[in-house]
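With one protein chain withheld, the remaining protein chains of the complex are depicted in position.
The block that comes next holds chain A.
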């Protein structure tokens, strides 16, 4: 949602947000997550230049070592805060394997970067979200990327002005596409995560807010639906660890 206003598609952003400390009085109060974005407004540049946000671009880089070092320093700065683990670090990488990048042909370098990022993030108080266009990767490399994710989502476009779909789905006019949940993070638990539904529709309500809705359809027994291969117009995102 935050990426809508940006013009340059391969900018890397890192957000370091201040989260209020959870003390004993507030423990019962539900944490407010900011999920209210007005999508009509573009993201302002001043927001990206604020104190807690570091923004870097690997547009001209030929390899990922600089980015990797940057992530490591960022995460080490997090752990230097005294004691209280109140601040979660967030790393957001957009279009990691975009074909315009200089390191696009180095498949294995990109994979090892993701592995090291995952290890860094798991051993600290941080999350990472990566989006990538799966269609530009070869099948085997794409499978390996997906395997490295703790949580795997994919976005699929829907045909425009399709009468059959309009009959089948309610609210087709507002729909932007489908969101499939392939994998959900599961740590330190033997209990599997069973989702109610694995396919959601992305709807834009009043052109302002993005809403995820389960697809209206007759109940499917038990299982979470048919699994899909990623299609040509997909981009996937992966994340790990904490919710925020």
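Assume a residue touches a chain if its C-beta (ideal position, glycine included) is under 8 Å from a C-beta of that chain, and two chains touch if they have at least 3 such contacts; residues count from 1.
Basically, contacts and distances are computed from a predicted model.
A.B. asks: Out of "Nucleolar protein 11", "WD repeat containing, antisense to TP73", "Cell division cycle-associated protein 4" or "Elongator complex protein 5", what name does the UniProt record list for the absent chain?
C.D. replies: Spelling it out: the chain absent from the display is recorded in UniProt as "Elongator complex protein 5".
A.B. asks: Identify the residue among A:119, A:176 or A:211 that touches the chain left out of the display.
C.D. replies: Only one listed residue reaches the unshown chain, and that is A:176.
A.B. asks: Would you indicate which residue among A:168, A:195 or A:212 is in contact with the undisplayed chain?
C.D. replies: The one listed residue touching the chain not shown is A:168.
A.B. asks: Name, in rising order, the residues on chain A that touch the hidden chain in the full complex.
C.D. replies: 5, 7-9, 42, 59, 98-102, 104-105, 133, 135-138, 156-162, 164-165, 168-169, 175-178, 199, 202, 215, 217-218, 220-221, 225-226, 232-233
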